[in-house]
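Note that this is a trimmed complex: some chains were dropped, and none of the rest were shifted.
Naming follows writing order (A and B), and every chain is counted from residue 1.
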Amino acid sequence: MDETTPDEPSPEQPADPLDPLPGGLRGAVEAILMVTDRPVTDAQLAAALHRPAEEVHAVLVGLQREYDGYTGSGVRSAEPASPRGFELRDIAGGWRIYSRKHFASVVAEFVLDGQSARLSQAALETLTVIAYRQPVSRARVSAIRGVTVDSVVRTLLQRGLVVEMETDPETGAVLYGTTSLFLERLGLGSVDELPRIAPHLPGLESLGEYDETTY
Amino acid sequence: MEAPTVFEVQLTNFSGPFDLLLNLISRRELDITEIALAQVTDEFIAHIRRIQAAEGEWRLDEASEFLVVAATLLDLKAARLLPAGSVEDEEDIALLEARDLLFARLLQYRAFKEMARQLSARLEEEDTRYARDVPLEPQFTRLLPDLVWKHSPADLAALAARILAPRQEQPVEVATGHLHAPPVSVREQALVVQDLLRTRGPLSFRELTEDAGSRMVLVVRFLALLELFRDGAVSFEQPAPLSDLLVSWSAGDGPWAVDLPHDVVGGTDLVHSEGAHHG
């Protein structure tokens, strides 16, 4: 459990910002793993935390064992702890925290309860912007809609309606576009067949209907 | 940070007349309950003038809000400058009420401002925590019910038209929701004053405002008088200490151009009263 053994900082190295924090390097790694929305590599973590990749890797392996119910190499190893409800997996070239497999049935029950088969108004609007502006970054969609769209884009990805197309060569931002499933749903052959946007469509008020049906 | 530049920078940041007033009061380190009204009034008027000059254009509804407070302040300042001792006068009582009202609203605003500061600090602190918000694991995504889709390409295009249309600025419109009294024009009242002075000669302020139907007209007529004085169209004379001020027309007999470009409280000649209740 004590990965944060005091190391000797070489003279030219700046003071380590993680040492004074409760939880130290282990805590920092956990914090990142808990909230990042894609797998992260040893190298990415090492760069962000200014630590050697090997050290970070050791922490990751330690956490993995700990979550699985092994209490590490400490004195207490005699008494096995119960595994946590989550596990740390190293797949597809990166580390990510998942719910533990054993609990798949209860998690599924929870996930399916209250799931709507319809897109929310927010999702529909975001999808529309992506359809007409693709390839487009989340930041751009966000700017157009005036709200953060992270979780909505995630829903659309989950639903297979949009996909990560490429990376903006300049900004490095992921650019999204619509999928063939999206075209299928609309009965279109290609994105070019999307109706052109008329500047002032008559009867725009009727759009209010969406509000009714989507929430 | 030299004081003058700081001040210029702050100009644009006031989010309303109360904000500006509070700032003026705190800059003078005055207790809000014992404001040296005359000073603050002068500064207030000067500031809103400068804001307008600096900002170029002003939203009319915003300007009108400032006018309400400016008019009230001017009113109170006028009351302070008038001879004391005639408190039984109904008008004086109305002025005292107006003062209490203004202070009460300022105090209320100050309380909310303080809470806004606290909420802001909280928001900032909360921004240091990130919620776990990750894509659903594939094994669960597969379980999701099939999407019910009933939107046509035309629906999407209509939606796109609405969302992607360049955001239009709201038409400039003077909000009147906060008004109870009809608008009174400084220009109009200047004409009335001109008319009275030309036909009836030197008059006291009391006489000049005898026919003012409401407190609002009274205030605006006072403003008009100040305007006329500034333009050298009228002159004041006080025969004896504390006696009534006599106003006389001094712009000659020719047709005086009622030209009140950007007068006392702004580029509009509308002055509104918020207070029909004490009129």
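Here are a few things to note about the model shown:
We adopt the following convention: a residue touches a chain if its C-beta (ideal position, glycine included) is under 8 Å from a C-beta of that chain, and two chains touch if they have at least 3 such contacts.
The model shown is predicted, which means the values in this text are computed figures rather than measured ones.
Written in terms of the labels on the displayed chains, the full complex in this file has the makeup A x2, B x1.
Keep this in mind: only the chains that are shown with their structure count from here on.
Distance between chain A and chain B, defined via averaged C-alpha coordinates, is recorded as 49 Å. Those residues of chain A that touch chain B in the shared complex are 34-37, 98-99, 104, 107-108, 111-112, 115, 117-119, 124-125, 128-129, 131-133, 144-145, 150-151, 154, 157-159, 185-188, 193-201, 204, 207, 210.
Every residue of chain B that touches chain A in the complex is listed here, in rising order: 130-137, 139-141, 143-149, 151-154, 156-165.
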